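The structure appears below as structure tokens.
Left out: one protein chain. Kept in place: all the others.
Now for subunit A:
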Amino acid sequence: MIKKKTLSEIIQELRGNENIINWTEIEPQEAKAKPIPESVDPRIRSALANRGIEQLYTHQYTAYETIRKGENIVAVTPTASGKTMCYNLPVLQAIAEDDSSRALYLFPTKALAQDQKSELNEIISEMGIDIKSFTYDGDTSPAIRTIVRNVGHIVITNPDMLHSAILPHHTKWVSLFSNLKYIVIDELHTYRGVFGSHVANVIRRLKRICHFYGSNPLFICTSATIANPKELAEQLTGSPMRLIDDNGAPRGRKHFVFYNPPIVNKPLNIRKSATVEVNHLARDFLTNKIQTIIFARSRVRVEIILSHIQELVKNEIGTKSIRGYRGGYLPNQRREIEKGLRNGDILGVVSTNALELGVDIGQLQVCIMTGYPGSVASTWQQAGRAGRRHGEALILMVASNTPIDQYIVQNPEYFFDRSPESARINPENLLILVDHVRCAAYELPFKKDEPFGLLEITDILEYLTEERVLTHAGDTFYWANLAFPASEVSLRSAAQENVVIIDQTEAANVKIIGEMDRFSAMTLLHDEAIYLHEGVQHQVEKLDWEHKKAYVRKVDVEYYTDANLAVKLKVLATDRTENKRSSAIHYGDVVVNAMPTLFKKIRLSSFENIGYGPINLPEEELHTSATWIELKEIDPAIETKTQEQLLLGIANVLKHIVPIHVMCDRSDIHVVSQIRAEHTQLPTIFIYDHYPGGIGLAEDVYKRFDEVKEAARKLIRKCPCEDGCPSCIGTEIEGLNVKLMSVQLLSQL
């Protein structure tokens, strides 16, 4: 039997690999520590000593002292730097001092809450103080719920539960709300976009309830590295924050390697598929028993990579030790995978960014990213999965053909020198705001002129009164409706109803295997779509749109499906305009009509198109905010057909550039080009928020368009292709100097 190679040996081998275009070593860092403060209870002190903790890292120390002074904090810490101590220590201390103290912990997911409970209870049992900490979520049994409400010192939950179960029933939680000292918000950076905007409003409601019961809790937030942690924390909590970022945790050596697959088609500048390269790289690590995590951008991509890798290594290691992980898997399945990773039963995992969050999966040695994760912050988060605690670790980013991937790997300084992105929320989005004013009014009546957060909302209260949701008596607006408003508001998705995926392969054992939001379902679960679940292909036999059910059956085919979406745009109102010499940029309200039209069948091995079919689903309508750029003068020498392609090319580049500049998912913001916009008949590029009412992304683009434009120009110019390729403007147009024309056109904008 061949001797297994160690990670160091593989690293040495890789150094000679010609596809590696950048190798950055991140030096180890020594710990910076301070003694445990005098004020800490001796019982806590000895429990910490039992775990070998005699000192605090500097950030933990500062967090503790700042909170003791009565300030809200946001601590920015990389993965595995002992961030939980930043909140556990002050919370446990407060309860040790006064048994009536209460704390509320918010985690973005149930899994993280479960992790935290186990960790917390371990430490509590060692302390020998009777502190009760419980998770409170959908799985908590009714008998336990009463105990949690009445005697739980630390209640660990998620924003959804707070929104739909705790706040609307606050009278059952008197002991918590009357004595609430601390609200812990972990993984702060995940509260952005629509979700963050909802959560900011949930916190406004939470603060209202606390105020009613006479408590005034402090906020303790922790966040991964983002550009604006203080701003985000202040927006989310509506409270002033002290930023703590003096990270004192030690760190092992990290190799951060950019891998660019070789070019296979020189004229078109097409490179070998990143997926294929990742499969082969991963095999090397896995067959040498090196625990590896592979990140992919989409659910579909996860499943494709998973099935390929399982195939590649099936003779050497069991396929059971290589698993997939993504939203849509059922919770117990996920728990099992997390546990397998921790105890080493599972050697490799292919995941979406679902594992970017702090779910405890222990220490992995290698992290491979299939393409640029889309943001600097997200990349560092994924990279943090490798070498959390032990010495050497390897992070491999394998670039795909997309413009932004090529831009990143060819300009490593962009990534390494750039401060990470800002996280944006818009709690004032009218739809979101009105939803939460409804919920808040259900919880407690509103006095006339009572602000919501700092917001004046009389017009909303009056509107809700007209709608007969509220009733107005004296100087107060009261809830007066049969409904339970929290159940009508989901924090997570624009589309409130998910499509349930039902596997009917076995007539005797029809079962639900997952669910998907409505919008994704339009393009991923249409009739005849190939849906992959845990690497197994399923074909959608029927998508029952009315009842939101997709019936699937296991199949074994040589292709996957890819759906097209047709989009129409109409301008409703223009709020802001900036005229330039021969162009103009606007910001305002638009209505978007989207309808999936057809799907293509694409061969798995060669990615060639082998067939197509229609999709018959109703049109979805979206009212949102947009920024659009129109060309008022066009060089008459350029044919309309060419103009159309130029616009398409620029839109293609913007599609990639914009999300990294405003820090959002590629699906949160859409770019569409029109050769003749409906309202002006002028060539126009629209950039719009993919959420009703907008969440501030398009507005950000409006403000920073020059920066975005510059990045787009640079990307096109730096692309090594001859005259247009999928990595930049998309395609080449015969005999024209398209790249130059695109750059010129961009300069005109």
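Convention: a residue touches a chain if its C-beta (ideal position, glycine included) is under 8 Å from a C-beta of that chain, and two chains touch if they have at least 3 such contacts; residues count from 1.
By our rule, contacts and distances are computed from a predicted model.
J.: What name does the UniProt record list for the absent chain among "Membrane protein", "ABC transporter ATP-binding protein", "Carbamoyl phosphate synthase large chain" or "YprB ribonuclease H-like domain-containing protein"?
T.: So the chain that does not appear here would be "YprB ribonuclease H-like domain-containing protein", according to UniProt.
J.: Have a look at A:Trp23, A:Tyr414, A:Tyr463 or A:Tyr612 and name the one touching the chain we're not showing.
T.: In the complete complex, the chain left out is touched by residue A:Tyr463.
J.: Which of these, A:Lys117, A:Lys272 or A:His623, touches the one chain of the complex that we don't see?
T.: Of these options, the touching residue for the absent chain is A:His623.
J.: Using the definition of touch stated at the top, determine which of A:Thr140, A:Ser273 or A:Thr471 touches the missing chain.
T.: Checking each option in A:Thr140, A:Ser273 or A:Thr471, the one touching the absent chain turns out to be A:Thr471.
J.: Of A:Ile11, A:Ala96, A:Ile129 or A:Leu444, which one is in contact with the hidden chain?
T.: Going through A:Ile11, A:Ala96, A:Ile129 or A:Leu444 one by one, A:Leu444 is the residue touching the chain not shown.
J.: In terms of residues, what is the contact footprint of the unshown chain on subunit A?
T.: On the subunit A side, contact with the omitted chain comes from 168-172, 174, 430-431, 434, 441-445, 459-460, 462-463, 466-468, 471, 473-474, 476, 478-485, 508, 572, 589, 591, 621-623, 692-693.
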